[in-house]
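Only a single protein chain was left out; the remaining protein chains are all shown in position.
Note that the chains take the letters A and B in the order they are written out, and that residue 1 is the start of every chain.
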Amino acid sequence: MEEGKESSWEPKIVTFLCNWCSYAGADLAGVSRIQYPPNTRTIRVPCSGRVNPLYILRALQNGADGVLVSGCHPGDCHYLSGNFSARRKFAIFSQLLEHIGIEKGRVQFSWVSAAEANRFAEVISEVTEDVRKLGPAKRMVKKRVE
Amino acid sequence: MENLSKAIKEAARKLFAEGKVDLIIGFEEGSLPLRATPCFARNAQEAEKLIWNSGCNNNLAVYVPQKKGRIGIVAKGCDSRSLVGHLKEKQIERENLVIIGVPCQGMVDRKLLEKKLGNKELLSIEERPEEIVLKGDGFEETVKKIELLPDNCKTCKHKTPVIYDILIGEKVEEEKEADEFEKIKEFEAKTSDERWDYFSDEIKKCIRCYACRNACPLCYCKECCVDSSQPQWFGKSIELSDSQVFHLMRAFHTTGRCVDCGACVRACPMEVDLRFLNKKIEKEVRGLFSFEAGINPDEPPPLATFKPDDPEEFIK
Partner (left out) sequence: MEEKIISKEELPELLANITRRYQVFAPVNKGDSFAFEEINPEDKISFTCANTKKSVKELFFPQRERLFAFNLHKKDESKVSALSDRKRVIIGVRPCDAKGISIFDDVFNGKDFQDPYYLQKREDTVVIAIGCNAPERTCFCTSTGGSPFSTNGSDVLLVDLGDSFLAQPVTEKGEAFLEQESVTRKADQSQIQLKEKVIEKALSSVKSQIKPEKIKEKLDKNFDDPLWTKVHEKCLGCGVCTFFCPTCHCFDIFDETGGQTGERIRIWDSCMFPLFTLHASGVNPRPTGKERLRQRVMHKFKYFVDNNGKVACSGCGRCIKYCPVNLDIREVLEQIQDQPLER
């Protein structure tokens, strides 16, 4: 990649935020005018348990440099056990991704509650930095017509 | 082996005579040397075709989901664990299943056999307790059976079926020493670049024939995610990332269900190393949730349950 292109690259991070906690937390951050990196593209889901690992793979295939799935803290799930289900699923899935060679830090998970506006901004900053260090995603990206 | 064949025929005859089954699924002579093929016997006469040898490598449990009537099925250790999975997932009622368990010392991997032969065509075999004699035009070679076993048979910890109604032959001593996750641990020690290259090189071989999916007893979805078109989640062509997504999702869908029977690997005509994915998932399920698939039909599947203190170090 040319010098110029390299330095102007900004990570594109797809975030799956659960409606009741993380999305609300992101909303609160916005309303409170808390600054955080603008690299995320958010998809609102009813619950972190709704997130099918296939969505994460699709995001990577479509060129996402990073993916974040964020939900309610265990015990606080609006649907009672959705995030417990998610926790088990993603424990396995994150290991599988690392095993096949997807760099550690590209796909991350977090618990952020509706009141944690500052924490949301922190999580986004951290994830963006992690992904920025890893560079543009080259693995799992589907070859498209130029 | 001859005795086992006789005993299976005897058991089948008895089951039909007592009216206990409508159908028995077993093996009969295939059309290639050392190749048994699935047999569907519906009466004592058809049951005379049943045999047992080191070429009985298909997992017959694949024919069970949603099958009507009372079914007798010849099952090796791994097949019996697939059946436990079916019972757990309510694909068949226990009272409709008569399991004819056969303790197994491993089945010959045809691909290893072909590599041994090189270009020579195998015309006939002679099976002995520890060896197989391979015969063809102008050659005869004796090979130790253990050299022809695939990895999953070598490290199998459940040679005797874990569930059965009739046991054919004697229980076999279980393997204690071999580490079934040895190859996976070797991979874990490699760098992420090396693992990515390995994964990509393997998946490049895939021709999307779906033999792996169709041979797997636990892949019984009426509509596979591959065939979804609204939306189409990933492409159907052999473009590398599409094939990678297919294999990752198929492996993930067998989380906590795969018993490492090896049917997928045996069915694959291109020798893709599918166990690279499935075995890793099995290792994590064992480590994180202390769960082994296919042992207890009453134990809930690991992804369908949770504990308040499940591991979550990977979550921010």
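Everything that follows uses one rule, which is that a contact is a pair of C-beta atoms (placed from the backbone, for glycine too) under 8 Å apart; a residue touches a chain by one contact, two chains touch by 3 or more.
Note that this is a predicted model, so its numbers are computed, not measured.
Among B:Met1, B:Ala44 or B:Ala211, single out the residue that touches the unshown chain.
Looking across B:Met1, B:Ala44 or B:Ala211, the contact with the absent chain belongs to B:Ala211.
One chain isn't shown here. Among B:Asp165, B:Glu188, B:Glu239 or B:Glu292, which residue touches it?
Residue touching the chain left out of view: B:Glu239.
Touching residues of subunit A against the unshown chain: what are they?
Its contact residues with the unshown chain are 62, 142, 144-146.
In the full complex, which bits of subunit B touch the chain not displayed? Write them out.
So the residues of subunit B touching the unseen chain are 30-32, 35-40, 58, 62-63, 111, 114-115, 119, 121, 123, 137, 207-211, 213-215, 223, 227, 235-239, 263, 266-267, 269, 271.
One rule holds for everything that comes next: only the chains that are shown with their structure count from here on.
For subunit A and subunit B, what's the span in angstrom between their mean Cα positions?
36
Can you check the complex and tell me which residues of subunit A touch subunit B?
That would be residues 53-54, 57-58, 61, 74-75, 81, 84-85, 87-96, 98-104, 108-111, 123, 126, 139-143 of subunit A.
Contact residues on subunit B for subunit A in the complex?
Checking each residue of subunit B against subunit A gives 187-188, 192-199, 225, 233-235, 239-242, 244-245, 248-249, 251-252, 255, 277, 280-281, 284-285, 288-289, 302-303, 306, 308, 310-312, 314-316.
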